[in-house]
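What you see is the complex with one protein chain gone and the rest in place.
Labels run A, B and C following the written order; every chain starts at residue 1.
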Amino acid sequence: MSKVSEEIIQESAQVRLDNYLRTVAHLGHVEISVTKFEESLSFYREIMGLEVTEIDGDRAYLRAWQDYDHHTLVLKAANVSEVNRVGWRVATKESLELFETQLTKMNIEFSWIDGGSKKALGDAIHFTSPSGIPIELYWEKELFVTDDPKLKSPLPSHPSKYPARGVSPRRFDHVNFMVDDVQKEQQWWTELLGIHHRYFVQNKEDIRLGSWLSRTNIAHEIAFMRNGNQNGGIFHHLAYYLDSPDELLRAANIMAENGIKIEWGPGKHGTSGAQFIYVFEPSGHRVEIWTGGILMFAPDWKPIEWPAGVGELGLEMWGSKPPESYFTYGTKLGK
Amino acid sequence: MSKVSEEIIQESAQVRLDNYLRTVAHLGHVEISVTKFEESLSFYREIMGLEVTEIDGDRAYLRAWQDYDHHTLVLKAANVSEVNRVGWRVATKESLELFETQLTKMNIEFSWIDGGSKKALGDAIHFTSPSGIPIELYWEKELFVTDDPKLKSPLPSHPSKYPARGVSPRRFDHVNFMVDDVQKEQQWWTELLGIHHRYFVQNKEDIRLGSWLSRTNIAHEIAFMRNGNQNGGIFHHLAYYLDSPDELLRAANIMAENGIKIEWGPGKHGTSGAQFIYVFEPSGHRVEIWTGGILMFAPDWKPIEWPAGVGELGLEMWGSKPPESYFTYGTKLGK
Amino acid sequence: MSKVSEEIIQESAQVRLDNYLRTVAHLGHVEISVTKFEESLSFYREIMGLEVTEIDGDRAYLRAWQDYDHHTLVLKAANVSEVNRVGWRVATKESLELFETQLTKMNIEFSWIDGGSKKALGDAIHFTSPSGIPIELYWEKELFVTDDPKLKSPLPSHPSKYPARGVSPRRFDHVNFMVDDVQKEQQWWTELLGIHHRYFVQNKEDIRLGSWLSRTNIAHEIAFMRNGNQNGGIFHHLAYYLDSPDELLRAANIMAENGIKIEWGPGKHGTSGAQFIYVFEPSGHRVEIWTGGILMFAPDWKPIEWPAGVGELGLEMWGSKPPESYFTYGTKLGK
Partner (left out) sequence: MSKVSEEIIQESAQVRLDNYLRTVAHLGHVEISVTKFEESLSFYREIMGLEVTEIDGDRAYLRAWQDYDHHTLVLKAANVSEVNRVGWRVATKESLELFETQLTKMNIEFSWIDGGSKKALGDAIHFTSPSGIPIELYWEKELFVTDDPKLKSPLPSHPSKYPARGVSPRRFDHVNFMVDDVQKEQQWWTELLGIHHRYFVQNKEDIRLGSWLSRTNIAHEIAFMRNGNQNGGIFHHLAYYLDSPDELLRAANIMAENGIKIEWGPGKHGTSGAQFIYVFEPSGHRVEIWTGGILMFAPDWKPIEWPAGVGELGLEMWGSKPPESYFTYGTKLGK
């Protein structure tokens, strides 16, 4: 083999390796601004049953009992309810620099955030998606560790006790956004961030109504749905995961007993097998509580198409219809 | 004490005793005509997972795995789908004759059916309620007994094995009718048959929208809802009982997988705590599958009023709305 | 008919009527002494999720969220952990006097307790069973009513909100005692108090190992099991009821997370279909948390016999074995 062709192969190895390294590992957290800080905090703590790791000034850091990290949800007191940042852990410690190179190459504006300037977080890169979704990539984040006997579990596999307070979901699961052009947004995330396209819904005009993506084996860590108003990107919901259908109906009971409006559900998305309820927290963000869902293991997963003919089953397979708000309402994207 | 006053007291003892004896014990079965006998039979056997005790000519006799009786559901091949008979077991073997006396006194037309002329049933009295609901009172009914190894359970408390086929409800639960005047119908059943009034819903004009009744400790064995069309009595649904919310959602999955339309649900009636789905079987009868619900033990139970202000929570406490059909559609009352 | 024979019939009517009136309606509450009042109170409130209606001096009054009464459990601070009283509501307001007559006739010692001398309770009769179980019969007991927004449910059918704290059982269910002679004890309760015999277990020598009884349609409100030590009556456990198998396993998780020893379970009694765990509360009383179970509607219910050959399935149908303590340990009977 000539020197040149060998170099080309080698170069190709480097490129391919970089592609493996320049990817996210999993969704890490979401930061939201809330207009009613105390009420929202009380909702997430008492009704949802999340644990508050700490409150620092105008920010509260929360996690579900099985979340290993310091936090998976940040609430920030503010004058507008919007999503500030969606945090993704990258695959390796080399990944951030490879992303820097790639973002530069693609002329995407970004900024470095120094480790320590954000609570529990190492160095991070900030940038926004084509639809304006604020992204944060990081490698380091503190794990949650406690010696508080009220929180510490006798089981080494539990970062903290099952709280048995309110809904008590197991873990943070995913985020969902409405955008004007679902297909374009999905392709950008898949190509730049390596988040696999899992399934999608087309309407009769063959326009993409929704796409669901994940880097891990769960059905989706992020989803994009077509904004019915076609007026730009909005935050549709954040989601926490429950262990069983029984716990889902128990969650619905808790909402009813405490006067929290269930926008839709209990229902089941035929696409993912997700059994869900959607509620509005006091500051106006939509929260999904769900269970079930398909795990996806194939390394060459082919996105499942839900054509128009079965789209309603995909949306809800038991026969209920979402309210109009489900297709149009969301909170804003922060800058 | 004078002879006379003593006799009056004694007479009163007899009257009071008769009142104790002249009452039903529990709902026993429902007989329905079905226009699509084979399809309905297949639905109840394969999808619902009921057991067929026997098929005799144009009739099939079915039961849930925990039902102790020979049958709790009778299907009859016919040209119209209607309810033929609602069977109630009476409290004692003396009760039937006391009912005969009382019906005569009240000028209510009735007929005796000789024991053995109906499969598995002893002597029975037939008559109809003010709204035309066909009633059957009986004392004797054969229990289900089997030596078939496919059906026989190793557990003496199980009349047959849990079938693990389709929905597999535990037991027959209740029947529900739409009538023009709910209050009048309820009072008649409570006074004549001793079926306690458990809870009721009033509308803004203080008209009775629904009443739920039971002789046993379960929330209801029969219910009356106001016919939205005000065109007489119709059969709203029959109901089988499941052990858990999880099984209810599993039932909804089974319906979706097999193309059975779920009219409404999963939802939860705030009144009784019943978590439900309603489906239509192939011949057009509505079937409820449900779980949960309140047991009522107080011997002086005071019916719970659901006034107009909370009526919607009573109807469905998680926030879903029933389709229009729920308030107007039913199958006919047989003669 | 002659005057005399008519009188005999009339007399018989009075006797039969009295038999209908002289019966209990349902189990109402249990009062226990606890050596560790604060720890037990915390267990029942935080781990079990019962609601404390009030604390008055050395007594705490508790109930499950669906219990309609002022209390179903009374804890009394004391030097010994024992059961003080098992309360049963009688069937009618005439019943108490008929019981007085009958107890006198049977030479059973009893005492009247004036209404109001016990919190929330009307007049009551106290006496003990052959094995020394302290009984309390009453007709009047205050219902639980609240205007506390933290407790009040928007649903009229819920006496208080589902607390979503700890186990949160739905309702008080039953009590269980170990006695030396099960058969004798059972017959006494059935004959005197009208509590139906539902099922029983015999050993190889045809000795009665256990009997389960209820006046209502649930599988048992009181049970007697043979004391393995044959040293008199002891209190085996009190039981609260959960809505689903899923909640039962959730309860087991809560116990494990909080260092509460599960003596036995999750398991399933084949006899009743009860899915259970047994735990010890801090003062040493055994508490059962369970779900499932068979409802019994037949007015002529024939007790189900579990002969020696299937007794193990009756005890536990999934194959686990109880520890020795289950057959011998209990707390004392108060005087």
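The working rule: a residue touches a chain if its C-beta (ideal position, glycine included) is under 8 Å from a C-beta of that chain, and two chains touch if they have at least 3 such contacts.
Because the structure is predicted, anything quoted here is derived from the model rather than measured.
K.L.:
Pick out which of B:D246, B:E263, B:E288 or B:E316 touches the chain that's been left out of the picture.
P.N.:
Spelled out, the listed residue whose C-beta touches the missing chain is B:D246.
K.L.:
Can you tell me which of A:G115, A:G132, A:G228 or A:G273 touches the chain that was removed from the display?
P.N.:
A:G273
K.L.:
If the hidden chain were put back, which of C:G28, C:G265 or C:G330 would touch it?
P.N.:
Answer from the full complex: C:G265 touches the omitted chain.
K.L.:
Pick out the residues on subunit A that sit against the missing chain.
P.N.:
7, 9-11, 13-14, 16-17, 20, 25-26, 66, 68, 89, 91-92, 154-157, 171, 199, 216-218, 243-246, 270-273, 292, 294-295, 297-299, 304-306, 310, 313-314, 317
K.L.:
Which parts of subunit B face the unshown chain closely enough to count as touching?
P.N.:
Contacting residues on subunit B, toward the hidden partner: 49, 153-155, 158, 161-162, 164-167, 244, 246-247, 250, 253-254, 256-259.
K.L.:
Identify the residues of subunit C touching the omitted chain, counting contacts across the whole complex.
P.N.:
Answer for subunit C: residues 244-246, 248-250, 252-253, 255-256, 261-263, 265-268, 270, 275, 277, 313, 317-320 touch the chain left out.
One rule holds for everything that comes next: only the chains that are shown with their structure count from here on.
K.L.:
Looking at CA centres, what chain is most distant from subunit B?
P.N.:
In terms of C-alpha centroids, the chain at the greatest distance from subunit B is A.
K.L.:
For which pair of chains is the number of C-beta contacts greatest?
P.N.:
By contact count, the leading interface is B-C.
K.L.:
Using mean CA coordinates as chain centres, what's the subunit A-subunit B distance in Å?
P.N.:
Their C-alpha centroids are separated by 47 Å.
K.L.:
In whole angstrom, what separates the CA-based centres of subunit B and subunit C?
P.N.:
It comes to 30 Å between the two C-alpha centres.
K.L.:
Could you list which residues of subunit A touch at least two other chains?
P.N.:
244, 246, 250, 253, 256
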